[in-house]
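FYI, not all chains are in this one, though none of them got moved.
A and B are the chain letters, set down in written order, and residue numbers restart from 1 in every chain.
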Amino acid sequence: MLTPFKENGDVDYDAFVRNIERWNEAGLSGYLVLGSNSETPYLTEEEKLTLIELTVQEAANERTVLAGTGLESTRATIGLTNKAAKRGVAAALVLTPSFYTGQMTDEVLIRHFTTVADQADIPILIYNVPKFTHYNISPNAVKILSRHPGIIGMKDSAGDIAQLEAFKRVVPDTFNLLVGSASVLHPALNLGIRAGILALANCAPEACVTIQELHDTGKHQEAWELQAKMIPVNKAITETFGIAGLKHACSLLGYEGGHVRSPLVPMNDERKTELREILSIAGLNIGR
Amino acid sequence: MLTPFKENGDVDYDAFVRNIERWNEAGLSGYLVLGSNSETPYLTEEEKLTLIELTVQEAANERTVLAGTGLESTRATIGLTNKAAKRGVAAALVLTPSFYTGQMTDEVLIRHFTTVADQADIPILIYNVPKFTHYNISPNAVKILSRHPGIIGMKDSAGDIAQLEAFKRVVPDTFNLLVGSASVLHPALNLGIRAGILALANCAPEACVTIQELHDTGKHQEAWELQAKMIPVNKAITETFGIAGLKHACSLLGYEGGHVRSPLVPMNDERKTELREILSIAGLNIGR
């Protein structure tokens, strides 16, 4: 879930709630608050906790609520995870620490996640997103961590099908290996991945849900046709235009994108036109 | 097609021919001689031309024969392409030049491929393989080049489904956009890519052909089950163990892998055991 900001940079909690109300109507299984597309590195702890509370409170009944609680230090991660737990989230998504990149060995990662899982009041999932962390967790580390009873899954956002398969091969069947890039949702489902946590679900939740339903009912031709349409949209909102693009797409498609928080900058008109065209070609329903 | 060498480092042309005889029995559409897994940077021009001649001569009747003729300079590329043309290959696969990486702009690439296509006696295809060239051609350059009547296709070996889709979106329908990584063969077919040129087809051609047949006949479940099995094999022979691994896999699966040419080194016993296990888990028929 993105975090809408007001023009003055404050979190727009009302807009955030209105988004949930609308997302509740789509067939999503749950929500991730404070994921990497939420501008979480720009939020204060107080803002984070309020966003968690609102998500838990507003999510339709049967929805699973996850919160991103990974911070650079182990102790801060545990602290935030347990505050999230107190507010009722089902599990925490814990980003690989990465500031001292060169020191992030398998040993370090295994210790970090094991300690967090040992001391967390809720189960955790590993979050691997090399695009932002410049670090790619190894299958070996995942293999070992996936045996920990408190580590129940992993979101891999590398967008690499072969790597996803390599992770799948080393984890128990009960381990929730999730795909984090909507561009490879259908290929991932084909590999036996059971779910995705997707930036695209902010602005086009129905498309994401439909790809999975088409897959599950064996309508593979239609599934991949929709998948193919969504790739350029996903590329636009997660790569080319980044979070400002994701937010503008949301605004065009009936959600509350809101402003970005500085240092991020809003899209200029030329880029807005380009993005609108990409959404339009993909058959998304602009301006309703 | 790999190039088998004798222990003394000479090309083993007899082994090369025996491989073709066996590949002729699989349902492959054609052959690429002098692709990036052929150790082509280690071959003399004379060796290259002999390999081209043997491929044209030995390929079963209806098979398309392509040759990799890309060299760093434009004029040398044209020279080798036209020598290949004289020996009967249908089209040439032309690697992006890359030595002076920082200077390889869109403008440079567009000029290079246009000049080669203008002066080549056969059609050409672009070959994009960032793993080896450390250069990734842009959709913009591909868009422009795909309009040239002499440039009839492209092999993209980046292994990135979203990028493949981005290329597909900008090229005419008649342009032969080919997938170059067996790990994403099925997802690529799903996107409407019509063919692949795959290292894996050296040692497991039937698996590659079967994935495509299953896809074409709508047996998607079986297609992706076979795809999933092939990912670790492909990873082993193209990444983990490199060409020595590809060759050893061929030897284990009834083909003539032969030796690698120095500076490449043969696999040690530990790695051989590891590779054998990967093939075995994938259900490939070792030791027949």
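Everything below uses one rule, namely that contacts are C-beta pairs under 8 Å (C-beta built on N, C-alpha and C of every residue); 3 or more make two chains touch, one makes a residue touch a chain.
As the structure is a prediction and not an experimental result, all values here were calculated from the model.
In this structure file the homo-oligomer totals 4 copies of one chain sequence, with 2 depicted.
The criterion applied here is as follows: only the chains that are shown with their structure count from here on.
For the pair subunit A and subunit B, the distance between C-alpha centroids works out to 35 Å. Of all the residues in subunit A, the ones that touch subunit B in their complex are 159-162, 165-166, 169, 181, 183-184, 186-187, 190-192, 218, 220-221, 224, 227-228, 231-232, 234-235.
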